[in-house]
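One protein chain omitted, others in place.
So that you can tell them apart, the chains are marked A, B and C in the order they are listed, and the count of residues begins at 1 in each.
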Amino acid sequence: MIIVTRIGVTDEEVDHIRERVEALGLRTHISRGDTHTVIGCIGDEEKLTSAPLLSIPGVRAVHPVMKPFKLAAREFAAGPSRIPFGSGSIGGEEFVVVAGPCSVEGPEMLFETAEAVRSAGGLGLRGGAYKPRSSPYSFAGLGLRGLEILAEARSRSGLPVVTEVMDTRQVEEVAGHADVLQVGARNMQNFSLLTELGKVHRPILLKRGMSATVRDLLLAAEYIMKQGNSQVILCERGIRTFETATRNTFDLAAIPVLKSETHLPVVADPSHAGGRRDLVAPLSFAAIAAGADGLLVEIHPDPETAISDGDQSLTFDEFHTLMKGLRPFAAAVGRTLPPVREVASTAAG
Amino acid sequence: MIIVTRIGVTDEEVDHIRERVEALGLRTHISRGDTHTVIGCIGDEEKLTSAPLLSIPGVRAVHPVMKPFKLAAREFAAGPSRIPFGSGSIGGEEFVVVAGPCSVEGPEMLFETAEAVRSAGGLGLRGGAYKPRSSPYSFAGLGLRGLEILAEARSRSGLPVVTEVMDTRQVEEVAGHADVLQVGARNMQNFSLLTELGKVHRPILLKRGMSATVRDLLLAAEYIMKQGNSQVILCERGIRTFETATRNTFDLAAIPVLKSETHLPVVADPSHAGGRRDLVAPLSFAAIAAGADGLLVEIHPDPETAISDGDQSLTFDEFHTLMKGLRPFAAAVGRTLPPVREVASTAAG
Amino acid sequence: MIIVTRIGVTDEEVDHIRERVEALGLRTHISRGDTHTVIGCIGDEEKLTSAPLLSIPGVRAVHPVMKPFKLAAREFAAGPSRIPFGSGSIGGEEFVVVAGPCSVEGPEMLFETAEAVRSAGGLGLRGGAYKPRSSPYSFAGLGLRGLEILAEARSRSGLPVVTEVMDTRQVEEVAGHADVLQVGARNMQNFSLLTELGKVHRPILLKRGMSATVRDLLLAAEYIMKQGNSQVILCERGIRTFETATRNTFDLAAIPVLKSETHLPVVADPSHAGGRRDLVAPLSFAAIAAGADGLLVEIHPDPETAISDGDQSLTFDEFHTLMKGLRPFAAAVGRTLPPVREVASTAAG
Partner (left out) sequence: MIIVTRIGVTDEEVDHIRERVEALGLRTHISRGDTHTVIGCIGDEEKLTSAPLLSIPGVRAVHPVMKPFKLAAREFAAGPSRIPFGSGSIGGEEFVVVAGPCSVEGPEMLFETAEAVRSAGGLGLRGGAYKPRSSPYSFAGLGLRGLEILAEARSRSGLPVVTEVMDTRQVEEVAGHADVLQVGARNMQNFSLLTELGKVHRPILLKRGMSATVRDLLLAAEYIMKQGNSQVILCERGIRTFETATRNTFDLAAIPVLKSETHLPVVADPSHAGGRRDLVAPLSFAAIAAGADGLLVEIHPDPETAISDGDQSLTFDEFHTLMKGLRPFAAAVGRTLPPVREVASTAAG
């Protein structure tokens, strides 16, 4: 921590600042400039994190020197982390596309979707059983029944399943049915939930909150990791800005920024980022080009009748086209994709 | 709902749109303009809320006609709601200032603070027992012990107590110790928590999320109200923008906007909005001037040693000065404030 | 400037950083912590402002110590600046309300408006002759003819006139007709224009840009002041955020923040900030309560037929009511307002 004093700070004030810092267990190093005095704090910076240094008379600015996260920091691991996923992993050479409906609406539509995912080269199935909805009058998911359908779809298709958990009380139940537990954007700073998920033996897919900085996202991951679960997958899904042409503003740069800050894998959700079906492909191509490890894509057998998020869901045919479209980009970044089975197109949408 | 078609929409497309709307149980009314056709949907708009109308071929834009919230809407109540609070209420003529430390750090500091609040004309005591912190390495509150201290402070001072609840599993416990349960900004869209709080017989103080629109905030209130608890107090505490001179950007206009949209009381939190001790007074004066029903203010016996939020906490003396400063503004807007006891100043700070 | 190095920085890197800084004419002061080395740069920080220090190997962060503006800084002046305005000034005890139509639409409506302003206690007349409009198809003002009408309205009413200048080529012409030259939000960083305005002997009313920080605004003022014109009035008029309930987000806290950073006067524009007629009064009350030195308010003889900004313009009656409403707030903050003539109400709206 570096403390910068106000112009005209008195010696007494500097002494008082130094005493406060030393009382918290750090050493200090005073440097007097032409107009300001700078007080370097040497030792465990964590002890100062919540200390109200700005309220000490004479202090004008406080600059941290250390990153606020540790376990998630790139320096903490020897290399990029690979999180096991189905028979493969996320974070390695394979580019992992997870697809499925916004909500699990029933068994048939999900089984059909799982087949479409698999045949197009998708490696995981997503689907919501517990749905966070802005309005209490919207469909909130099938709950436990939805989880059972997901588990059944997994058995049939062999695809690992990703689904959202919204409440500490659901953690055990969701972990009993799904392969990866998703934390939605609105719960990214639900610290009770993060803490519970840190005790689970399942990978966590952590979506960035709508107003969360990259730093906030990494601190949220740190919550989970601090409890012992280091299997965290980060997901960029757009942030909230003034632009209304898209549902959210896809912060593409967050992908390489995260890659430079953390060893954790990073995936993108082009469906929520754009909120428009026609943007899913260009955003997906951009994500893989920028270094993402995978995608989360919403697809539906008949988007026009989807209970939720139909406007941003791809048909099976569109998904099939997307997966084929990804191949040259995967090649460009040295990633692999499972083969696309050509029959899929006819069977689907 | 009003559906606007694309230029050059075909008759078949218009027919298909009409069929889709009618299949959902509404009537339609077609209006052909010079370049566009507009399809008015008559009936229960709620049925269309989640329907992916934009994904129907030929549709260019969809405009809702109804407000998405009902119970919270001003039209739903005969007049402004008053929420019982201690021996008075929030939302009536009395301007209600609730003050206290960010975190309950121990019994002595809280009892001392409660006395300072009361003698300065504050009507409620705030203090965190469960603290949401961005970093898992920060102090997270005393938990149950903090609640007990709060309950004890209430007995001693006679002040009703406001404290945060972060988790569905804590609801019962917190409701057993506090008068008002606070939902923090980061949990404003924790829908499981909102739903549980809708079943509690306690007023809920709902803080606006950092990236929540006024509409989102009212929908969050609607979640609580839909379960049967209509005692919701809304709180403007700043939103996240590009400006870094303040911790958040205090959206002052949200106060009169909320007042025009809902019958629920609206309070402001100048401490979190500005994040700076020197801004608490001007933001408080602005809030009462703009029509707020009360304030939530952080104060501390010794901000320099506060475990959290010390930079934005007032000393007792500063709080006393603030309360005196509010009086002419209260008079200007026709509000009352309890008397300030002059002795307080000496006892405190 | 304080330079923080990366963990594991080498001695060679530190030497190289030191050399670069010293080559730019500053002295250095090295402080080695447990994990990082900190290099303090002593001397004229300005020389480092544009230097790409972050691109030097081993550098992780760079923190400025000095404020980037000088002439605008509070420390630069003995006290708050008063800018002459009509027979009085802005920045002193008097609370200055400037009102008028968005656009000058013709002589009659402007003369009528000037009379309404004066009789309600307004101290200045605003009106656009050159109008910046988002669409090239919108009315762009009467130009020179509008300026002539403004000058005539000034002669008749005795009110000083504020009007916008959009182009370096208009500066002389506008300065020849108006008392205060306004820079609109969209031109706040039109540095050529700011530079020209620095050479004019007229006060400049500088509106904050929609995405400008407080720091950006002060640097824009510095542009004008650096050329020799220190008569700058700052105006908070709302910033662009995700919230759509209001036209812009009124950053109320910017008023006291500016007051603590600069000696220049600060006024608020509640009309553009909210964009809604019903919000003008609460935002005005909040602005004066938070320490603003004045207001810029849009009024119109018949808002329903206004060529521009009718939705946010007050009628004369509404303006009269607003001015009366301001009085108790002015008293609360120790400000004076000219008397309101009761006859005005009947003559107007």
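Here, contacts are C-beta pairs under 8 Å (C-beta built on N, C-alpha and C of every residue); 3 or more make two chains touch, one makes a residue touch a chain.
Bear in mind the structure is a predicted one, so any value in this text is a computation, not a measurement.
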Which candidate, A:Phe76, A:Phe111, A:Phe139 or A:Phe242, sits in contact with the chain we can't see? A:Phe242
Check the options A:Val174, A:Val232, A:Ala290 or A:Leu314 and report the residue that touches the missing chain. A:Ala290
Omitted-chain contact residue, chosen from C:Thr35, C:Gln189 or C:Ser260: C:Gln189
Since one chain has been left out of the picture, which residues of subunit A touch it in the full complex? 211, 213-215, 239, 241-246, 249-257, 260, 273-274, 278-279, 282-283, 285-291, 328-329, 331-333
Counting contacts across the full complex, list the positions on subunit C that touch the omitted chain. 20, 46, 49-56, 68-69, 132-140, 166-170, 186-187, 189-193, 195, 209-211, 216, 219, 222-223, 226, 239-240, 276-277, 303-311, 313
Note that subunit B touches the absent chain at residues 2, 4, 7, 29, 31, 33-36, 38, 40, 42-43, 61, 63, 65-66, 75, 240-242, 244
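By definition in this document, only the chains that are shown with their structure count from here on.
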Given subunit B and subunit C, the chains that contact each of them: A
In terms of mean CA position, the chain most removed from subunit A is C
Please tell me whether the contact surfaces of subunit A and subunit C are same or different in residue numbering, using the over-half criterion. same
Rounded to the nearest Å, the gap separating the Cα centres of subunit B and subunit C is 31
Any idea how many Å lie between the Cα centroids of subunit A and subunit B? 27
Whole-Å distance, C-alpha centre of subunit A to that of subunit C, is 39
Where does subunit B touch two or more other chains at once, residue-wise? 211, 239
